[in-house]
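Removed: one protein chain of the complex. Kept in place: all other protein chains.
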Amino acid sequence: MKESATHETARRYGMVIDLDKCTGCGACMVSCYAENNVPFKKDESNKLDSINWIRVVKMTNQKPYPDTQICYLPMPCMQCDGVGKHGHSPCVSVCPAVATDYDFTTGIVSQIYTRCFGCRYCMAACPYHARKFNWWDPVWPADMEKYLSPNVSPRMRGVVEKCSFCFHRYQLARDKAYQEERAELEENEYQPACVEACPVKAMTFGDLNNPAHAVYELKNHKHAFRLLERLETNPKVYYISSKEWVRRNGDNYLPDEAPGRLKSKAKARH
Amino acid sequence: METPLIPPGVKRCPTWQFALWMAAVGAVLLWGVYAMILVWWKGLNQTNMNDAYGFALWIWADLAVIALGGGAFFTGFLTYIIGKDKLKGIINYAVIIGFICYSSALLILAIDIGQPLRGWFIFWHANVHSMLTEVAFCLSCYFGVLTIEFIPLILENPRLAAKPFLHHLSHNMHEIMAVFAATGVFLSFFHQGSLGGVAGVLFGRPFAYREGIFIWPWTFFLFTWSAAACGPCFTILVTWITEKITGKKLVQQDVIGLLAKIAGWMLITYIIAKSIDTLYWALVTAPGMGFTLMDFYTDHPIYNIGILFAEIVLCGFLPALILITRRGRENGFLLILSVLLAVLGCSINRWVMVLQVMAVPVFSFESWFLYSPSWQEVATTILPVAYGVILISLAHRYLPVFPQEKELNPAN
Amino acid sequence: MSISDLEHAVDPNLGAADHPPQKSSGWVVFFCFMIGLVGSLIVGWFLFPQWLYSEKHQPIDFNHSIHMDNVSDGCNSCHFFREDGTFSGIPDLSACTDCHQDVIGSDPEEEKFVTEYVAQDKEVQWLSYFRQPDCVFFSHAAHVTGAGMSCESCHGDIGYSTHSKVYQENIISGYSRDIWGYSISRFGKPGEHDGKPMKMNDCAKCHLEETGSKGACFQCHK
Partner (left out) sequence: MKIDRRKFLAGFSACVGGGAVGSMLSPLPWKVMDDVAIWTQNWPWTPVPQDGRYSYVQSVCALCPGGCGISVRKVKSRAVKIEGLKDHPAGNGGLCPLGLSGLQYLYGPARVKSPLKRVGKRGEGKWQPISWDAAISEVSQKLNELRARNKPHSLAWISGENKGILAGLIDRFLKVYGSPNVLRDSTAHDAIDQAAYHTQGQRGTVFWDIENADFILSFGAGLMDGGWPLARMNGFPKSADGGKTLIQVEARLSDTAAKADLWVAANPGTEGVLALGIAHVMIRELIYNIDFINRQASGFEDGVMGGDQVLQGFKSMVLEKYKPEKVSGITGVPVDAIFDIARRFAKSDKAVAVCGRGHGRVAGCMDEALAVHYLNALKGNIHQPGGVFVVADPDYVRFPEPGMDKIAEYGLGQTRVDGAQSEKFPNSRYLLHRLPEIINTADGDSPVQALLVSGANPLYTIPDGKSVKKSFDKIPFIASFSPFMDETAVYSDVILPDHTYLECYRDIVSQGSMDGIVVSLAKPVVRPLYNTSHLGDVIIQIAKALGGYIETAFAWKSYESLLEETFADNWETITSSGYIRMNPQIPGTVATSFNTPSKKFEFNINAGAPEAPFSSAFEKIAMEGDAQNYPLTLIPYDSIRLAGNYPANPPFMTKIIDDTVLKKTHGCIEINPATAKQLRLSEGDAVKLSTPRGEADVQIHLYEGVMPGVIALPRGLGHTAYSEEWGLYGKGVNVNDLMGPIEDPVSGFNMAWGIRAKLTKI
């Protein structure tokens, strides 16, 4: 079972989030906390030191009452493929101690808490603020340590953490596949906790390279876009919105530019 | 009778005065040490940094002192490699200032990381693609070089020099100093550059990202260049301050003049290159990512467009033009004003390239990320300053730092 | 050294040149240097390893060999894969009580086990020689089911041991010494019947040899 060491990503797990469906309920966030042993503090109102592997950002169209619109934008780690899809995501290339890498079998960007020594360079590199720092030692009051999952190691103070697309679920699914002497995973065998928890099924997850997976088609939807595509970070999280202002918020445009026209250019390039 | 500690033929202040001075600076140092221990013991929650603003005050201080410590390598380069013998009048001091700057930089890094006891992973598990790895390696190596450059000077303390072994060691080290100077130049070129690369490679951060050549963004070269330009300015500035405090002329004015002239030319070429880089970035790179220049500035007192003007014109072209003109250099006030401006300019550049990068929102729906340091951060940033003052005081008192001192200040 | 010490002998009228270089007693220096050198070598190579590991004994001296003789499916009998592909590891008390509801042999350790644990329905706090830290995800399924490796290839001949060996715990890191490997210098290889060292480098080495790649971080980390 030799695994290819060449730099071609066999599977590229990715996500498509339908913003028209997302109601901003936050179930993805809570499910993620519970799944990934994300700690909480007494005060979590400073969102800049609050650990979230997926954040639901509230955007508004800035128009006055009653023409105001809001749109919720769930933002996990984008698992960037990087410029030219070579795995040089913004964060991986800067980490001085190889505490984060790009897995060419899944396209998932790891974060190894025990390797990380907390220089925070990756956080500076990530334009999505997907990476979070453990400013404090995690504390689970009363008997709350009992609900910690053994599948994800709790992080110590002083290291960076981020969304892993619930890689441990991939591992557990693979263990099961080994037991059943199967080589491949079914689409539904590996789904991150947030996707599974979404009560309105706004999130779809699968292998972007696999035509049998739902995300394969969805990512080509006419209203699909990715965040900050122009930076060539090549995120693997796609969004769908029927609202033009939402799509425009997903990237930066000069006053005379519009999302639609540029996107085709970006697509042609990759 | 023991050999005296103070070099012969120079006058030093009375012990009590020196002790008082040391006590005052020592108090500041202790404050810094207290803050440092707090940060180590309780963690980085003692700072006001946050997930958006993950690099803050002391990283700026780190970059700034490394840039300003660049006086050591560039003066060494001029002295030992180009053969500007005249600069031997200031090279010792340049080395000491460099040593202080680099040791401070390493200390700051040890405070800044979340897991100091794992800091050595940067060497052991190095990622060769990371600019920070390059910084760490070159920084440590160059610090070693600076230590080697500093040792012979320490050994020249009269009491140490009295021992034949140490005396000869010192002498022999002097002989091969050119080799170390060359090594230092090589290492400095890379780590100063890598520090520029640290911000320049961040292609997710349009404010910082610069195009470049091969793996090196233009900031790589600009940082080296500006360190070579502003490092000597800092050496001149510190020398001037030392002269003011001791009330003595320590270095001949023509030595200062020569260094200032070279620094001036470095500065003018640097600032022209920097201007071209800025223009290209503002007109080509950033718009390609959907940003106009003014997207990067706001009406905040610090993050407004004035900072660009201050960096390039006020603290760039102005001091450069003064320094390259003879009349400007020879006017004591203008000389000091311009080296001060150059030092400021370099510090602003480091601030902008690291901290403003954190502050600028990348998404149109985000607002600016603001931050002000906690007292622990301020204290740990002042700590190296106090440490530097102490080291300079000791060095000046007990070591023959300025070869021209005796000549410039004949005894009584 | 305080400032006043330094100042003690200052005579501004005397320069270094006025003092003849003093004779240094070279052999004393050399002798002291050697004392330091040899002493630290002894400490580092012999005393330090003693100090670094504290020794613990298993709560019950377990005889693997006798169990192997009496079970049908080798290691699998007690250390089995669950249906979901996860590995059961060290068995719970309930697995033992299938046979050891009462004392069935004559070994005093068994009697101790039955009276102190089985009778009181108390789990045995076994010490795991090969327990990886929390940051490690190790898939037995990938190695045993996927790659067809035998238990012995990593754990050695533990299945034929008649006594539980002493558990050595690193007092700084808390790791079992078997993770590091037997010798502190790691010179030489573990014996044929010993378990393999299991530090990350050891895993990576084998992965590189067997799969052509050390593997991505998440392959073994969680």
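Think of it as A, B and C in the order they're written, each chain with its own count starting at 1.
The rule is short, and it goes like this: contacts are C-beta pairs under 8 Å (C-beta built on N, C-alpha and C of every residue); 3 or more make two chains touch, one makes a residue touch a chain.
Given the structure is predicted, the values throughout are model-derived calculations rather than measurements.
Participant: Taking the complete complex into account, tell me which visible chains touch the one left out.
Facilitator: Across all of the complex, the chain we cannot see touches A, B, C.
Participant: Which of these touches the unseen chain: A:M29, A:C95, A:I108 or A:M123?
Facilitator: A:M29
Participant: For chain B, which residues touch the unseen chain?
Facilitator: Counting over the whole complex, chain B touches the hidden chain at residues 115, 117-118, 120-121.
Participant: Which residue numbers on chain C touch the omitted chain?
Facilitator: That gives, for chain C, the contact residues 24-25, 28-41, 43-45, 48-49, 52, 82, 84, 86, 88-89, 133-135, 170, 172-175, 184-185.
Participant: Tell me, which residues in chain A touch the chain that this view leaves out?
Facilitator: Interface with the chain not displayed, on the chain A side: 18, 20-21, 23-27, 29-31, 33-35, 37, 40-47, 50, 52, 56, 58, 60, 62-66, 68-72, 113-114, 137-138, 140-150, 153-156, 193, 196-202, 221, 223, 240, 242.
Assume only the chains that are shown with their structure count from here on.
Participant: Roughly how far is chain A from chain C, going centre to centre by Cα mean, in whole Å?
Facilitator: So the centre of chain A lies 37 Å away from the centre of chain C.
Participant: Using Cα averages as centroids, what's the distance between chain B and chain C in whole Å?
Facilitator: Each chain's C-alpha centroid was found; their separation is 46 Å.
Participant: Among the residues of chain B, which are close enough to touch at least two other chains?
Facilitator: As it turns out, chain B has no residue touching two or more other chains.
Participant: Quick one: which residues in chain A touch 2 or more of the other chains?
Facilitator: 98-99, 115
Participant: Taking the touch rule as given, give the residues of chain A at its contact with chain C in the complex, in rising order.
Facilitator: It is residues 1-5, 98-106, 108, 110, 112-115, 151-154, 164, 167-168, 171-172, 174-181 of chain A that touch chain C.
Participant: Touching residues of chain B toward chain A in the complex: what are they?
Facilitator: 43-45, 49-55, 112-116, 118-119, 121-122, 125-127, 129-133, 136, 198, 201-206, 287-292, 295, 357-358, 362-365, 369
Participant: In their shared complex, at which residues does chain A touch chain B?
Facilitator: 46, 48-49, 57, 59, 83, 88, 90, 93-99, 115-121, 123-129, 131-137, 156-160, 227-228, 230-233, 248-249, 251-255, 257
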